[in-house]
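The next block holds one structure in the form of structure tokens; read it before the comments.
With one protein chain held back, the other chains of the complex are shown just where they sit.
The chains carry the letters A and B, assigned in the order they are written, with residues numbered from 1 in each.
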Amino acid sequence: MQVLLEQLVNGLTIGTFYALVAMGYSMVYGIMKLINFAHGDLFTLGSYLGYTLLVIGGGWVTTTFGVWGGVVVAVLGAMLGIGIAGLLLERVAYAPVYKAGRLPLVVSALGASIFISNGIMAVWGPRFQAYPATSIPSGSILLFGDFRITILKLVTILVAFALMALIYFIVEKTLFGAAVRAMALDRETATLMGIDFRKIILFVFFVGPALGALAGVFAGLNYTRIIFNLGWSYGLKAFTAVILGGIGNIPGAMLGGIMLGLMEALFEGLVSGAWKNVFVFIILIIILIVRPTGLIGEKIAEKV
Amino acid sequence: MNRRVFAMVTLVVTLSALFAGCAGQGAQTETIKIGLQAPLTGDYAAEGQWAKQSVEVAAELINARGGVLGKQIEIVVADDASNPKDSALAAQKLIAQGLQEVIASYGSSVTAPAADLYDANKVVSVGYGCTAVRLTMDKQRPYFFRTAGRDDTQSEFFVKFATEVLNAKRIAIMHDNQDYGKGVADDAMRFLQPYIDSGQVEVVYFDAITPGESDYSAVISQLKELKPDVWFFTAYYAEAALLLKQAREAGLTTIFVGNNSVPTPEFEKIAGVDAIKGSIHLNEPMPQFLDFPESHEFLNAYRAKYNELPGSIWAVYAADALNALAAAIEKAGSTDPDQVANAMRTMTDARGITGPLLFTERGDRKDIPYYAYIYNDQGVLELYSGQ
Partner (left out) sequence: MNPLTPKGLPRLLKFQGRQEAPAKGRKSRGLLALLIALLIAYPFLPFVNSYWIDVAFFVGIYVLLGLSLNIILGEVGLFNLGHAAFYAIGAYTTAILYTQFQVPILLLLPLSALIAGGFAYLVTSPIIHLRGDYLCIVTIGIGEIVRITALNNPFDLTKGANGITGVGNPDFGLFAIQSPTQFYYYIWVIIALVIIGLINLQKSRVGRAWNYIREDEIAAEASGINVRHYKLLAFVIGTALAGVAGNIYGSKMMIVSPSNFTFMESCLIFVIVLLGGLGSIPGNLLGATIIVVFPEIFRQFASYRLLFFGAALVAMMVFRPGGILPRKRERAGLRGLGISRLPADEDAFLQEALRAAPVASAGAVQPAENAIVLETQQITMQFGGLVAVNQFDLKVRKGQITALIGPNGAGKTTLFNVITGIYHPHSGKVLFMGEDITRLKPHRIIAKGIARTFQNIRLFPSLTCIENVMSGPHCHAHHGVWPALFHFAGQQKEERTILEAAARRLHQVGLWDYRNELARNLPYGKQKMLEIARALASDPQLLILDEPSSGLNDKETEELMEFLTRLVHEGFTILLIEHDMNVVMGISDRVTVMDMGYKIAEDLPQNIYNNPKVIEAYLGKEE
């Protein structure tokens, strides 16, 4: 019994990470309908930025602001940096391709993804880097039985949920959020109604990648190990989560991410690690056969 | 539009002419060219870079001693991106440049197609990061050798170590479904079979983790439930470090036994001292424990140049592949592949960083000793000396 409970908690934590990456992904996705391959790589870049902030000057940030202070600085710094990188990416690689339709956009995103990950390799080298142990908050608490969870992981989950709530609030409850949703639904009409497309794009391409960077730094802190191609699998998971939940809606991305994590943990922990991803994709396909637009994707009938 | 096709064709043709031209001229200079095929990009880019650095350091040492047959050694590098198709092309490229000896490559399924090509073109190739048994045993490749040991040697050592030294009853074997990790795991299972049949040992876990992921808590919870005495991990350091760190954080205290791809500087850095202390690792003699003059010389030179130790044992094997080739060329008195291959098989006094460089008829390294190492409480690797 305890093992099942443990696996549920494990799945939840893994899923929270996926949800966090998926959320940024989903924001860009909802507006652009763009499979943003580069999102995973911005996540990696964020992780590396955070790492650099923490090791620069022999861990100056940590010694000055303390461990948790250092974490805050690294997270905010990485978010700012990657937010700007996201805007830059949009300007250089996506904006000139919008008019050409969706497929060239996908290829451009793929190119950007390859460029960023190999750029990271060129700058930081092909080897694994590890977040310095001195900058990582330590300590763990007993959750139940003999199941321990690190405080850092707990904080990660709390931060993730708080952010999800915040984004959910902005997108669903504010006027600006309504504009974002309108844009996601029908760009042409929204523009005709006086919504500034550029402004929404800027918002989405700043906040989306910044969320990715936050996830990246927390990944680095939790798992210490980072490498230039780290984002590839996270990007794929995020995409899976977004589709699972239903394209372009924030709660869907969160639900999709957490479901994905739960499926992975339960199957790996209780059945087989080697077949885990096969299982996950088969479930995904079955879900899509039953619900062709994801778990809570709205059924949008095309106007004929 | 057709003008563009034509332009493209012309471009391709011109470029190919250019490159072919380079290759043609190169063969006439006064150096001995030795190829190095390594994964400089792709998933194992780090391994490729280390191999390149190590081989270059080894070449500098040889050249400083006056080279081979009085000529300087020059290394020609080709990237195989750790993928079979690129491997075949990289091999063709080195063959087309007229090389007669190459060091190739990392990963058994990447090495196999290249080894076939080298063999068909009578080019001596020496593998350094390819340990699958079948490479030498499935078919005779007269021009193929390897400086790394075989999966089964290390698996056999693990079984003896686990049953006789650790007295393990419940064993967990974890791999990553890649050719190397799965190979070692399968062989370990094979050698364990008699013990399992006699009821002395139970394998409570035999499964793969997915490499490249970050959170392995699910599998750790599972191990906690299964309570094995020994946890044998047969894949790479990056996953090993995460697993061990997360296991210790979760309170799993099972003895961790890693194979020869685990104990690296990266492993120590990622997992941290708290996690790695007490973990045991099975390895061929590691460079820093070798008391050969060659190992000291190499490591000092490497450290002087890169300010660190080689990142993995495979890079050292790549350097030794060069040492073996150099010795064989010297012995044969020529770079003729037939004579060099013959010399590789018959040489008796060649010495490398990892000890004597002797090869069997089928191209395997002879007498690779294995040792168990343990990380002490300071996180420093030392020889395992019992409880």
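Rule of thumb we're sticking to: a residue touches a chain if its C-beta (ideal position, glycine included) is under 8 Å from a C-beta of that chain, and two chains touch if they have at least 3 such contacts.
The shown structure was predicted, so the numbers you read here are calculated from the model rather than taken from an experiment.
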Task: Quick one: jot down which shown chains the absent chain touches.
output: A, B
Message: Please identify which residue in B:Ala112, B:Leu244, B:Ala321 or B:Ile353 touches the non-displayed chain.
response: B:Ala112
- line: Sole touch to the unshown chain from A:Val61, A:Ala160, A:Val180 or A:Ile243: residue A:Ile243
- request: Would you mind spotting which of B:Thr41, B:Thr163 or B:Thr354 touches the chain that isn't drawn?
  value: B:Thr41
Residue of B:Ile75, B:Leu89 or B:Val201 touching the missing chain in the full complex: B:Leu89
Field: Residue ranges of chain A at the interface with the undisplayed chain
entry: 33, 35, 92-93, 96-97, 99-108, 110-119, 121-122, 126, 236, 239-240, 243, 247, 274-275, 277-278, 281-282, 284-285, 288-289, 292-294, 301-304
Field: Interface with the undisplayed chain - residues on chain B
entry: 1-6, 8-9, 12-13, 15-17, 19-21, 23, 40-41, 45, 49, 77-79, 82-85, 88-90, 92-93, 95-96, 108-110, 112-113, 116, 132, 134, 138-139, 177-179, 182-183, 208
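The rule is short, and it goes like this: only the chains that are shown with their structure count from here on.
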Message: What's the distance between the Cα centroids of chain A and chain B, rounded to whole Å?
response: 35
- request: Can you check the complex and tell me which residues of chain B touch chain A?
  value: 41, 43, 45-46, 48-49, 177, 207-210, 212-215, 217-219, 221-222, 224-225, 238, 241-242, 245, 249-251, 266, 269-273, 311
Task: Going by the contact rule at the top, pick out the chain A residues touching chain B in the complex.
output: 3, 6-7, 10-11, 13-14, 17, 118, 121, 125-128, 130, 133, 140, 146-148, 150, 219, 222-225, 227-230, 232-233, 264-266, 268-270, 272-274, 276-277
